[in-house]
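The structure under discussion is supplied below as structure tokens; questions concerning it will follow.
One protein chain omitted, others in place.
So, chain A:
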Amino acid sequence: MSYNQEDEEPFGYSQMPVGSFSKQLGYGYEDDNDQDPFPGAPMSSDNKPRILLMGLKRSGKSSIQKVVFTKMSPNETLFLDSTPKIVKEDISNNSFIQFQIWDFPGQIDFFDHTFDSDTIFGGCGALIFVIDAQDDYTDALIRLRQTTTRAYKVNPHIKFEVFIHKVDGLSDDDKMDKQRDIHQRANDDLQEAGLDITFSFYLTSIYDHSIFEAFSKVVQKLIPQLPTLEHLLNILIQNSCIEKAFLFDVVSKIYIATDCMPVDMQSYELCCDMIDVVIDISCIYGALEDEATAFDNKSSSTIKLNNGTVLYLREVNKCLALVCILREENFDKQGLIDYNFHCFRTAIQEVFELKENTKQKPSKYLNDTGLSNGYMQGPAT
């Protein structure tokens, strides 16, 4: 089977030798792709979904990618040069979030016939379209419409996300106006084109946590186990009198799940900052000389704030951390909370194992049925 061969191929930009022709890039005419009976099926090995960052030039795609995934300081992004090629970043530091970020150059039209759009959009999980809110967005909306129409044709399973970006310079009223306007016009376009797509809109900026939050929500849609995880978190907070609990990816500070309570931006920022504090402290004082990890299975931290709230952090696995916010008086029974956490961790590990087991089934089966991206079916709980 051709899939098996492709499965063995090293995947990802970083592993390719300089100068080699990337097959995934889809330039030129590749014969084997033309014969692909299921163009919607992904080419990647473990159904790793892709998140495509698209949009007009200078809308901030590379900045988002750099700030969220490579920890670049937002001010530094001013000095990024334009991206000439599709830059791929592999995010595979834990078993729940495994995906690729593809950062597109805004100047090139990838729906041109010289590019193989099947390969580019076939295995794609989500398409983030970035609109510069500080600029005139008429052109951006035209491009958005073109992009969605064509991408939908290639792969109807793509989730479309629109980031109304660079809102840091706008007043709150302005933000709302722009969002409403963009929302209205984009949806009108969709209706006109007769497409059954729903956009999700986010107001983002790299200068605050909004970009992380938006990305969290995008990523969560790609996690098939999300309902299970949310359910587990709900049980945990109910039984431990916790106000809010986030399951964080420590490296990117994206939260991959939270309980059913509404997310308050401030509490999210607080949790992000706490992770930073913990990592920084343990980097300086905790890690032994030749140990690179600042976060391991003993990592845990409690921070008491003077307004009567407690932040409590526990390691779940090597990339995930649970961060909880609770009232100080409820933290009295820390033993109970720890026990509940222990149960929670065991449950999460079970979910992982289940995922591992399903992965061992021949993946081509999944491919052939078209339910390929993994996130289409979650394990029953």
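Quick note on the criterion: contacts are C-beta pairs under 8 Å (C-beta built on N, C-alpha and C of every residue); 3 or more make two chains touch, one makes a residue touch a chain; residues count from 1.
Please note the rule applied: contacts and distances are computed from a predicted model.
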Undisplayed chain, where the name is taken from the UniProt record, one of "Vacuolar fusion protein MON1", "Protein phosphatase methylesterase 1", "Folliculin" or "mRNA decay factor PAT1 domain-containing protein": "Folliculin"
Option touching the unshown chain, where A:Gln107, A:Gln191, A:Gln238 or A:Gln349 are the choices: A:Gln107
Candidates A:Lys85, A:Lys153, A:Arg180 or A:His342 - the one touching the absent chain: A:Lys85
Touching residues on chain A - with respect to the absent chain: 18-19, 21-22, 25, 27-29, 57-58, 73-76, 78-82, 84-87, 105, 107-108, 114, 168-169, 207
